[in-house]
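Note that one protein chain of the assembly has been removed; the remaining protein chains are unaltered in position.
So, subunit A:
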């Protein structure tokens, strides 16, 4: 019975967990529920991947209603890949989230929101219905606003409000675009939209729909000029919420963009006269250089990592823009690898903040002497952000470079390497301060992070190195996903 219901069980586990966590009204009980729910989610996601690999596309009809009338969950090689990523990262984050620094009466609500966010993100990934994706987008966004606002710093409220405004604009643009698609095709099911778009030559409504959807999702994934909300949101959110957001939230938005660009608008990549592919390459390049350069001048390590995330998103969207199998594999693989390395990095910062109470770089000199494991995980994640051989970041950038060569854009390959040099600067600054400087007061008084923080952190850091040496599993998944996306486009 469980096997047939896997797609919906994946959503039900965190959703039911969220409700029970809210009802428990006790911090520890809520954490336990969150841990069990996310462990189930991770298990279901792996089982789902296994089934997709064995049987191909899986369709699940909610309420037994066939598509057009009802909502369909549709899982292929692309969403199975994303779902596994979310499931595993969410589970590791819940282990990490045991040490909360919130007021006691708020802890149960915090886990409720974490689980709701996971449920929303998984929902966007599995649904085959454009409007249902919007509903899940709102579930994950609303819980994200709450999570950010729960940060200890009062600036968290401003950051949450800023994201609330921008996120709502993004979601509204998306739903306007979906409305226009409904106008043209008369259906909200993605599969049926694709079928019926084939018969439509070119229509102004389609062009407008594509523009609205790309800009709307662009806001949610913090594509370069639409990114202003992200650094503050990541910097002031509670540590474990920052881990979850940095490694999953933008990634799911990227998945949604890929789904629309390749599957839905497969034949119409240009918005009217505007070549969308070239624009996306330009914006990705801008993201790879400008926010990365800004990262060099930040003092708060969380902000350094947040700006670096913006740069790394550039590499992923570059993979989407290249739109050839190798480039797209590189983009999706970087999505996967970046989620793991950024998760490790934000966990390390969370542990440092827990022990020292600060994330300011100049107060953390020599922290590596008293917190060697944490600083080690941060260093590994940093090296992977640069793309040093032997870390997972190298493999995905290598694919991207191959992809640019294949597309006949050799200069892009040079720019990918050049932008990685900026990462050397900001990672180098962190590494120099935490390892080579004389320990400051904060570092001398700190002790190594507790085990439940170290365990998920070291798993992610270890996996980052492992996938740098043996990338067969993630690269295989990414390549299958890329083929599934491009197969429809052809």
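Rule of thumb we're sticking to: a contact is a pair of C-beta atoms (placed from the backbone, for glycine too) under 8 Å apart; a residue touches a chain by one contact, two chains touch by 3 or more; residues count from 1.
The definition used in the following text is that contacts and distances are computed from a predicted model.
Only one of "Chitooligosaccharide deacetylase", "Na(+)/H(+) antiporter subunit B", "ABC transporter ATP-binding protein" or "Alkylation response protein AidB-like acyl-CoA dehydrogenase" fits the UniProt record of the hidden chain, and that name is "Na(+)/H(+) antiporter subunit B".
Within the complete assembly, A:23 is the residue of A:23, A:165, A:441 or A:469 that touches the hidden chain.
Residue A:60 is the one among A:31, A:60 or A:394 that touches the chain missing from this view. Even with one chain removed from view, subunit A keeps its contact list with that chain: residues 1, 5, 8, 12, 15-16, 18-20, 22-23, 25, 60-64, 112.
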